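Right after this comes chain A.
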Amino acid sequence: MNHPEIWMLAAAGLFGLGLYSLIIARHLLRQLIAIKIMGSAVFLVLVVTAGLVDGSLDGIAQALVLTGIVIAVAAIAFALALVVSLAETTGSISLNPDDDDGR
Partner candidate 1 sequence: MSLLLDAFAALLLLIGAFFYLAGTVGLIRFPDALSRLHALTKADNIGLLSICAGSALMAGELRVALLLLLIWLMALFAATVSAHLIARRSLRDAEDSGADAGKSPS
Partner candidate 2 sequence: MVIDVFLALGLVVLAWQALIGGSLFRGIVMFIVFGMVLTLAWAWLGSPDLAMAEAAIGAGVTGALIMIAYWRLRRINAVEPRDPSPARSRLALVIAVLATGLVGAIGLAAVSALTGDATAARVMNETLPDTGLGNPITGVLIVFRNLDTLLEVAVVLAAYIAARAALGRESADLPLPPAPDTPLLTPLVVTLAPLTMVVAIYLLKAGSQYPGGAFQASALLAALGVLLVLTGRVGPAAAANWLTRAGLVIGTLVFCLVGLGMLVIGAPLLAIPGIWAVYLIEAAMMISIGLTLVLLFAGAPGLSGKRS
């Protein structure tokens, strides 16, 4: 890897964007996408950091991130089931529907 700084900066940008959207977005799907993007930023930091020490990528970090990708999709699938169930029960796709009606 030639330019780890670039990827670190990109990861920082992705994490910040994800966090910003997670806070301001009301639609739960948008919030889930934000969480997924923050996760990708963390994966980038992990893999790039592990690649620093001897130039080539590190198998341990890659295995960890591979596990992380699969766990993330399982978590997202569960969260989506919760969102659909919430919408069916309450008719809302937001965690604080009061804010939507109040303004």
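Here, a contact is a pair of C-beta atoms (placed from the backbone, for glycine too) under 8 Å apart; a residue touches a chain by one contact, two chains touch by 3 or more; residues count from 1.
If you want to know what made the cut, all candidates are chains of the complex that A comes from, given by their letters.
Since the model is a prediction, treat every value here as computed from it, not as a measurement.
For chain A in this complex, the touching partner among the options 1 or 2 is candidate 2. If you check the complex, the residues on chain A that touch candidate 2 are 1-21, 23-27, 29-30, 32-34, 36-37, 40-41, 43-45, 47-54, 56-60, 62-67, 69-78, 80-85, 87-88, 91-94, 97, 99-100, 103.
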